[in-house]
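With one protein chain withheld, the remaining protein chains of the complex are depicted in position.
Chain IDs A and B follow the sequence of writing; residue 1 opens each chain.
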Amino acid sequence: MEMQQQTQRKEVLLEVDHLNTYIKTEDRVLQPVRDVSFQVRKGELLGIVGESGCGKSMTSLSIMGLTPKNITVQANHLLLGGKELTKLSRRELREMRGKEMAMIFQEPLTSLNPLFTIGYQLTETIRLHNQVTKKQAWERAVEMLKHVEIPRPEHVMKEYPNALSGGMRQRVMIAIALANRPSLLIADEPTTALDVTIQAQILYLMKQLMKQYDTAIMLITHDLGVVAEVADYVLVMYAGQVVEEASVYDLFRRPLHPYTRGLMNSTIKVHQSEEKLDTIEGTVPSLADMPAGCRFNPRCPFATAACRDKEPPLAEVLPGRKVRCIRWNELGGEGHGEQ
Amino acid sequence: MKKNDKSSLAAAAAAGPKRHRAPRWLRMLWRSKTGLIGFVIVTVVLVFAVFAPWIAPYDPNAINPVDMLKPPAFMEGGDMRYLLGTDNLGHDIFSRIVYGARISMLIGVCSVVVAGFIGTLFGLLAGYYGGILDAIIMRITDAFHAIPRTLLALVAVSVVSGGSVTTLIVVIGITGWITYARLIRSEVLSLKEREFVKAAITIGTPDRTIILRHILPNVFSSFIVVSTLAVATSILAESSLSFLGLGINPPNISWGGMLSTGRNYLATNWWVATMPGIALTLTVLGIMFLGNWLRDLLDPYNQGLQ
Partner (left out) sequence: MASSEYLLEVRGLKKYFKVGGKLGEKGGVLRAVDDVSFTLKQGETLGVVGESGCGKSTLGNTIIRLLEPTGGQVLFEGQDLARMTKRQLAAVRPDIQMIFQDPFSSLDPRMRVFDIIAEPLRVHKAARGQELTDRVMGLMKVVGLDASYASRFPHEFSGGQRQRIGIARALALRPKLIICDEPVSALDVSIQAQILNLLYDLQKQFNLTYIFIAHGLPTVKHVSSKVAVMYLGKVMELADKDELFERPMHPYTQGLFEAVPIPDPTLRPEEGRREFLQGDIPNAMNPPSGCYFHPRCPYATEECRKTAPQFRPCAPGSTHYVACHHPLENGQGIVRG
């Protein structure tokens, strides 16, 4: 089963090889992302899960070249469709954004300019990368709004962002992001600010557009439920590192890392009855105060002296499955999906 | 080169924090260049004001008919004894600037205390209780806002037939309270919506205690920042009034008065007006810089990050 998953994977679209980010503060250097490597394949949806401060957003900003000024990004490779992103000039990178890769954020209101109509912002995006007339751009924009299932698109084109609900604004953001048919869409917590019923609509829409536009999606979320609903492959991050990587079915059938398992057990399962919630004890370590050895060891119920001593590597322990834990094999993990 | 850079960053990330001896405010001051400039200027002016008799080389009011209208020492025809030259009565301009700092600082600081007290009181009442009280206080500030401040002060000073330092402090203070009232009110309005104030209400904390314990300490940093800037405005207001002859009367020395005297000689002996003008500009600028730096320093989010 695991072998099959592996061989079915498609061509690599994005290759991230040993990505590191550093923040220089006054008295030291912090590292929000540490040796992160992964691939996004064409037409696949890669879910990146983790709690606040795990480095998932910083990873995506690094790929887009949108990190804040005080952050240094280093990587052996950041290859998108064969192009080395680390070697591009600012101008070349800007041209890549929107055309080859696009991003949507958690809060669609702050991503839209409140002073311009939806139509203006959408046609601007289209005209930025395409030689089309205003009229053609307008028609394409209306078409885009239809694709993201906005009712009465001609009417919405003339609206300002404030007049739209959160769900509608996120649809508009998706339309803007996909307007130039990028090969990679990065979605950073796109449904976190939305209500549950709207979240379900947006997730489904993204999945549908992914097929239609043949776009790969990197979906960043804190919610394992969301990952289980839509992802093909999953990266679990903790304290700036990848701790586990697997296909979504493998991951939920048998999580290998104690953190992944803890996260699954503490996620409330509305559809099953259970008594008390399992928890992960303690709190996420702060950047300035990372534990030695395995970064999860202070919260891990299975930690041994060896875990405190040495940082475990991210190793491919089963075909297509990587985990950063030296005891994964002894723990015999089982997911709750298996019943 | 790049490789090198990389390993050094990684090594630095692996290392722990460096130790610091200097307190936080000093480190922040050192990093902010404008803050440092402001700090230096304000310190110098304060030293002038406090130690004027020991710093000034001459009695600022000593008339010296022999050395009238001498240019500054660095100019042709200048005299080394008079660093910044002399005015039409042979007063040493440098000595007068040093003494003038006294009046400027005294009036600047004291009037801000007056304005700050009145403004904070009204701002707190308006913001916390709202309703009718808020409406009345805010309409009064609107009315004050509609009249130019200098004009208002001008009228007030002429009514009390002006001149003394005390009247100037009171007049400038009273005309300056609206800035505080508005600032404090808006801060209180946003604080009132914060959950810790709601929590205090649900505990049953009396209003007085909420205002004193939760609201005042949290508006304090904005209060300090605005106050520094208000000192600058007050100094300007005092100078304007003195320039118009309604402020400080001789023999008291004020930069505004010096400007007024120098105006008659602007075409022939420019330094008489320019030197106090520069002193005034630098002081105001320095205070502004200091105020901006204080805002960064007192920001609790900034504190959390450090």
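Just so it is clear, a contact is a pair of C-beta atoms (placed from the backbone, for glycine too) under 8 Å apart; a residue touches a chain by one contact, two chains touch by 3 or more.
Because the structure is a prediction, the values reported are computed rather than measured.
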item: Omitted chain - touching chains that are shown; value: A, B
item: Touching the absent chain when the full complex is considered, from A:Leu277, A:Ala292 or A:Ala315; value: A:Leu277
item: Which of A:Met168, A:Met210 or A:Leu314 contacts the chain that the document leaves out; value: A:Met168
item: Listed residues B:Thr205, B:Thr274 or B:Asn292, member touching the removed chain; value: B:Thr205
item: Residue, one of A:Lys24, A:His129 or A:His222, that touches the chain absent here; value: A:His222
item: Contact partner of the left-out chain, one of A:Ile23, A:Ile71, A:Leu88 or A:Ile198; value: A:Ile198
item: Residue numbers in chain B that touch the chain omitted from display; value: 194-196, 198-206, 209, 213-214, 217-218, 300, 303-304
item: Where the unshown chain meets chain A, residue by residue; value: 51-52, 165-168, 195-201, 203-204, 222-229, 231, 248-249, 252-253, 262-264, 266-273, 276-281, 283-284, 286, 336-337
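The definition used in the following text is that only the chains that are shown with their structure count from here on.
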item: Chain B partner contacts - residues on chain A that touch it in the complex; value: 20, 22, 24, 26-31, 72, 74, 288
item: Sites on chain B touched by chain A in the complex; value: 6, 9-10, 12-13, 15-18, 20, 27, 31, 306
